[in-house]
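For this depiction, one protein chain was excluded, whereas all remaining protein chains were kept in their positions.
Per-chain numbering from 1; labels A and B assigned in written order.
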Amino acid sequence: MQKTLKNLSSAPLSAKFGMVVIFIYLVVAIFAPLIAPYGEREILGKAYELMSSEHLLGTDNLGRDMLSRLIYGARNTIGLALIITALAFLIGSLTGMTAAALGGWIDQLLSRIVDIFMSIPALIFALLILSILGTAMPYLIGTIVIVDSTRVFRVVRASAMNVAVMDYVEVARLRGEKLPWILRKEILPNITAPLLAEFGLRFCFVFLFISALSFLGLGIQPPTADWGSMVRDNATLISYNDITPLIPAGAIALLTVAVNFVVDWMLHKSSGLKDVS
Amino acid sequence: MAQRIALGLLTLFVISLLIAFGVELLPGDLAQEILGQGATPEGLRVLRLQLGLDTPPHIRYLDWLGGMVTGDMGLSLANKRPIAELIGPRLSNTLFLGGFAAMIAIPIALTLGILAALYRNSLYDRGVNIFTLTSISFPEFFIAYILILFFAIKLGWFPGISNISSELSFLDKLYRTLLPAASLTLVVVAHMMRMTRASIINLLSSPYIEMAHLKGIKPLRIITRHALPNALAPIINVIAINLAYLVVGVVIVEVVFVYPGLGQLLVDSVSKRDVPVVQACSMIFASVYIFLNLSADVISIVTNPRLLYPR
Partner (left out) sequence: MLVDDTNNSNSDSSPLLKMKGLRIEGLSDKGWQEIVCGIDLQLNRGEILGLIGESGAGKSTIGLAAMGFARDGCRIIDGEIDFDGIELRKAPEWQKRKLRGTRISYVAQSAAAAFNPAHRLIDQFTEGPVDHDLLSEVKAKEKGRALYRSLDLPDPDYIGERWPHQVSGGQLQRMMVAMSMSCEPDLIIFDEPTTALDVTTQIEVLKTIKEIVIDKNVAAIYITHDLAVVSQLADHLMVLRYGNLIEVNSTGQILKSPKQEYTRNLLDARSRNEKITAQIPNPKTLLSVESVTAGYGKGPDILQDVSILVERGRTVAVVGESGSGKSTLARVVTGLLPARFGGIHFQGEPLPDELNNREKQQLQKVQMIYQLPDIALNPRQRVRDIIGRPLSFYLGLQGKEKEQRINELLQQIELPQDYIDRLPGELSGGEKQRICIARALAAEPELIICDEVTSALDSIVAKAILNLLQRLQNELGVTYLFISHDLDTVANIADQVVVLYAGRVAEQGSKSAVFQPPFHPYTRLLLSSVPEMRQGWLEETLSTREAKAGIAREVKITEQGCPFAERCPISIEHVCVGSRPPLQTTTSGHVYACQHAKKVLLRESQH
């Protein structure tokens, strides 16, 4: 515990900034109903009201309070991104580690399937599936999980490969250890650092991806508050020199910047001088 | 190399299968799904005929694939116009935008990336690191709206909406496309620069670079003669990956700037559930993407003496 604290305090300024921002976002997301002045879907006044003491950030295209929607949006967008990332991680890292540890035809088969998925641009794949199946939540989640787990697979397999060729893994195999033991005791402890960093990167990707889909009107559907759709709904304001649509967009950007700063520091720490892009 | 190209074609084939048969994922069929609850049997029958759902799937697939190759892609469901007609001008617009962005992005990214690698851990390098980290974290639409706010609304230098048509002169086209191209550039430069930096740093630590120093070779010559020939393959790879990324990034930027390109058509068609158009657009995007990745591989094989002159 003390070591962790010491580690944190030695972080560079950018990483500290990142951690503080992430913490604030989490608090906002968890306690959204307590913090938000109005309800998520309440229509309170005229459309596009300017900023006032009553509505700190004005109202949106339907006359709902921007600030409240922004706060609820944190909960919805971040929550969804976390769920998707976690699912993709579970699938991707289990299959990735198994492929690396077993090798042979299983590895070949899984890798070829993933290669094919990776050679379709993620956004195009998602648009295709969503146009066929529609934008209901389970489809949205399923599609992004599939897209994302292939990326996780690739990274986890590569890191696990580096460990799987080590003699100590061979020692375990020669001893007669079963696959779960080898994965859990020999491989996993040695790839936690890159895995953690990858989780951060994947989260950013998913978060941006959902926002992009919502911005295109194909992600989280109204009336649920979500930052991507908020940008879209209020986009016209920009031509009146009003920065309102930039606020949710900025909220997205700030969180991804924060996560990236922390990840960058973690990668730098775990790889010594190795540069990872 | 033949093997690599064959693999690329195979991938393309599998993707065409995915795109064509993705529709079969539906519980009912496509016609049912599009018309929804209030479908009349007559309406369903007509739509099924239109979609060719009366023919067996493999025939339908071959027809579709043949159409994709010959340019006869069928009719749009939404406005009954030939898809090829819809796609043609938009594809060239998208390629124009992408090419424009690439022209700006590649030289900037390579220069900045190589400089950052050469002056590693300098103040410049750290500044660039923070800048690129920030920039890759921004959603494309955020960058696009910021540019619009400043350069179109506040300063009024460029149009905030980039509606171009074939009547415009080349320079006029460039002028109207500048803002979307700049948004794309900002996103891509960051990625490209970070990758360039990483691959050059990796290269500069190799023993043969140290050997060149110890042979007393001039620093500039070490870069041009010892580092660059070996950096070619990784750099080409970086460029290809990012061009491929650009192909996709274009979708959102086109929507923001209401740019009449393929990406916007794709998004429109997805919301209208105009499946034949979506399939055609996806196939084009995927082909370009695969083609770019494939050419990167081929070029890196061609420039590698190990593979060129086997033992």
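Quick note on the criterion: a contact is a pair of C-beta atoms (placed from the backbone, for glycine too) under 8 Å apart; a residue touches a chain by one contact, two chains touch by 3 or more.
Predicted model, so just to flag it, every value in this text is computed and none were measured.
Shown chains touched by the hidden chain across the complete assembly: A, B. Of A:R112, A:R173 or A:H268, it is A:R173 that touches the chain left out of the display. Only one residue from B:L17, B:M103, B:M211 or B:V302 touches the chain missing from this view: B:M211.
Of the residues in chain B, those that touch the hidden partner chain are 205-208, 210-218, 221, 225-226, 229-230, 305-306, 309, 311. Even with one chain removed from view, chain A keeps its contact list with that chain: residues 166-168, 170-171, 173-177, 185-186, 189-190.
FYI, only the chains that are shown with their structure count from here on.
Distance between chain A and chain B, defined via averaged C-alpha coordinates, is recorded as 22 Å.
Contacts from chain B toward chain A in the complex involve residues 11, 14-15, 18-19, 22-23, 25-26, 30, 33, 129-130, 133-134, 136-142, 145-146, 148-149, 153-154, 160, 191, 194-195, 197-198, 201-202, 244, 247-248, 251-252, 255-256, 266-267, 269-271, 273-275, 278-279, 281-282, 285-286, 289-290, 293. Residues of chain A that touch chain B in their complex: 14, 115-116, 119-125, 127-134, 204, 208, 211-212, 215-218, 228, 231, 235, 238-239, 241, 243, 245-246, 249-250, 252-253, 256-257, 259-261, 264, 275-277.
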